[in-house]
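Removed: one protein chain of the complex. Kept in place: all other protein chains.
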Amino acid sequence: MGNVVLMQGNEACVEGALAAGMRLYAGYPITPSTEIAEISSVRLPQEGGKFIQMEDEIASIACAIGASVAGVKAMTATSGPGFSLKQENLGYAALAEIPLVVVDVQRMGPSTGMPTFPSQGDMMMARWGTHGDHPVIALCPSSVKETYDLSIRAFNLSEKFRTPVLLMMDELVGHLREGMELPNPEEIEIIDRPTVKYPDPKRLPYHMKAGQLVPQMAPFGKGQRYNITGLIHDESGFPTNSTEEARKMMERLMHKISDNYDYIKDLATENMDDADIAIFCYGGTARAAKSAMDEARAKGLKVGIFRPRTIWPFPENELAEASRKLKKIVVAEHNFGQMLLEVQRVVKNNCPVSFVGKWNGGVITPSEILAKIEEA
Amino acid sequence: MTTSKKLILNSAWCKGCGICVAFCPKGALELKDEKVQRKEDTECVLCGMCELRCPDYAIYIEEKDDEEARNQWVMSY
Partner (left out) sequence: MVNRGDVKQKDKQMSNLVYKYMRPEHLPHIWCPGCGNGIIMRDVAQAIENLGLSRNNTIIVSGIGCSSRAAGYLDFNTIHTTHGRAIAFATGIKLANPSLEVIVIAGDGDISAIGGNHLIHAARRNIGITVIVMNNNIYGMTGGQYSPTTPKGAFGTTAPYGNLDRPFDIAGLAYGAGASFAARGSAYHVQQTINIIQEGIHHSGFSLIDVASVCPTYYGRKNKSGSAVDMLKWQRDNMIPAEKAAKMEPEELKGKLVLGILHQVQYKEFTYAYDQLIKRLYQEREENE
């Protein structure tokens, strides 16, 4: 059995990242994610890694991408306004296929909004924030322990698929303190990016051999000279204006995620086997949902929870299938209805979808969810 | 392998900007049909000023063929 410790969500994020092999953190102070920077500044040099406080949010993600290019696992964390600023370089990392973890501890927005109040208002920005079509993996933890685990998984997925991975936390989880059991290091699965072992001047840096998920990556400075660009490029890594090459590149980027959905998906369901009513929730709202479910069950209502931990890509087939057996789905989230749109798109007319939202900085209570469950 | 110096003009890369012509201390170059060429009855002293200022690498002093050396660089990590 591992160590049982009392930890804050933001701290668990850092400890998970360190366990996954993070050795560079670049950030800029912003509430409510600042503890991630503070704790990284203490912990990283102890582990032989580096922390740097950059001059702004854009520089932070750029610095993290640079470090990743040189072969070091890197992370940056922020909150709403900073997440807006990072979008351009997020697209760069997606197109150039640079592994990277970006944490967004969501706070109430828009604009400066209510910096110390919880929200889940960045969920659609996580999917569509940067310009152009691009693949996205986003994970949502709802407890301190899950934050630790998903922080590790975020690194593993980003390394495996050579893509930025978003850890979409929220103020509730980031500032939550609870006990958790730290796993023994040898029990933790660590995935490293596929790397070029022997430099070869004839190698095309974005060429994939049969059976490979992504092209092998060559860290800068290890002998494999090549070019990285944010322009649409062919396998040589150099820009191309060929519409055929552009199509191939875009489809490979999108398909590397969609074709491997089963590996990436992570659904936490509870009591769904006999459920008539499901609460769709994720991240911090899961806690109120759990209480609401327990209270409803005590009243004899067959309520279950459908909670994606991998929120992007969205669990379309799983939710569509579940909805065919349901009488109602209650979507609970701290925004004006963002993932609600996805749920409605997927569920269609299979069952009614009702919504419990909150957009005033307050927290959804179990009784509010229960009221929607009991509504005719 | 040649070791003697000579002036090489690569008209495929020449964009005809005229910089080499203007700054050749011997007036040994001219533009014809927007490409650089040697001017008749002038002396080239192989000073290399044209090579230094050619933005397109279309004119240079060749000292020796370094094909083999390049292959060594390519293969050495």
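All chains are identified by letter, namely A and B, in their written order; residue positions are counted from 1 within each chain.
Methods note: contacts are C-beta pairs under 8 Å (C-beta built on N, C-alpha and C of every residue); 3 or more make two chains touch, one makes a residue touch a chain.
Bear in mind the structure is a predicted one, so any value in this text is a computation, not a measurement.
Considering the intact complex, the chain excluded from display touches A, B. Contact with the chain not shown here comes from a single listed residue; of A:Gln46, A:Thr243 or A:Asn349, that residue is A:Gln46. For the options A:Lys222, A:Lys265, A:Lys325 or A:Lys372, the residue in contact with the chain missing from this view is A:Lys222. Only one residue in the set A:Ala37, A:Ala74 or A:Ile232 touches the chain that does not appear here, and it is A:Ala74.
Those residues of subunit A that touch the chain absent from the view are 23-24, 26, 45-46, 48, 50, 52, 54-56, 58-60, 62-72, 74, 88-89, 92, 199, 201-202, 204, 219-231, 234-236, 238-239. Seen from subunit B, the chain kept out of the figure touches residues 8, 10, 12-13, 15-19, 21-23, 51-58, 60-67, 69-70, 73-74, 77.
Methods note: only the chains that are shown with their structure count from here on.
Between the Cα centres of subunit A and subunit B there is a gap of 55 Å.
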